[in-house]
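Quick one: the structure is below, questions incoming.
Heads up, one of the protein chains got dropped from this complex, but the rest are sitting where they should.
Up next, chain A:
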Amino acid sequence: MKKFFKVILATTMVVAMTAALAGCGGSQSADQPKAGDDNESPQKETLIMATNAEFPPYEFHEGQGIVGIDAEIAAAIAGKLGYDFEIEDMAFDSIIPAVTSGKVSFGMAGMTVTPDRLESVDFSDSYATGVQVIIVKEGSQITSVDDLFADGANYNVGVQTGTTGDIYASDDIEGAGLGTIERYNKGADAVQSLATGKIDCVIIDNEPAKEFVAANEGLKILDTEYAVEDYAICFAKGSELTEKVNGALNELIADGTVQAIIDKYINAE
């Protein structure tokens, strides 16, 4: 009887291992150790990536896992450097504290380099360009970015707390007395409020904006951009990882892997 259990146990483990390996196979590079020598290979370190998986197509939940452009690029980098890779999902404004306190190895969440952030963390080279756009209801009075800054403008602007949209708008809209900023925990919540008419517009990154507009009827993205910015990966100040990751990232950019990943999510619609 005991033997029977052992066999069952062994079979289950083999199945689980195969499944796990098959799972990462797609996104990792070819110099992965073969399944057979798993036992002999030295314990690999794990890179933990902090993200806010509410930001399609850069990172979002699909099935049981988190997928997206950032997730795949990070997995490719970890594969190239020979690390194991894990993703931790948290609120966007918790990512930098998590990185600086060493709870995670790096943060990657469609994050733009800003002077304020540079005071707390180091950034990698940029791997993608983001555009901040404005979502409005069809037939809204706001027809271009300039309308938000017109004399006497007084709109309720929705943003996600701590995003660049929030930081810029707090400054040049709220700070200038041209409207009120409503700070939501999630971009989707802000869009929900826009759809029900609680607020007049939402400032958010272009790619998630497209998904939100596709998912909600009666919304549209303004043609003019609110801001253009570069996405990068953030590390704790002085981390040795920065250079290593930059190296791997630039190789992946050079060999077209990064572009392929971006195309897979953005242009494959």
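One rule holds for everything that comes next: a residue touches a chain if its C-beta (ideal position, glycine included) is under 8 Å from a C-beta of that chain, and two chains touch if they have at least 3 such contacts; residues count from 1.
We adopt the following convention: contacts and distances are computed from a predicted model.
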item	value
Per UniProt, the name of the complex member that is left out, chosen from "Carbon-monoxide dehydrogenase small subunit", "Arginine transport system permease protein ArtQ", "Transcriptional regulator" or "histidine kinase"	"Arginine transport system permease protein ArtQ"
Hidden partner chain, touching residue among A:86, A:172 or A:189	A:189
Selected from A:68, A:110, A:130 or A:158 as touching the chain missing from the view	A:158
Options A:44, A:61 or A:198, residue touching the unrepresented chain	A:198
Touch list for chain A against the chain that is not drawn	92-93, 96-97, 100, 116-117, 119-121, 156, 158, 161-162, 166-167, 182-185, 189-190, 192-193, 196-199
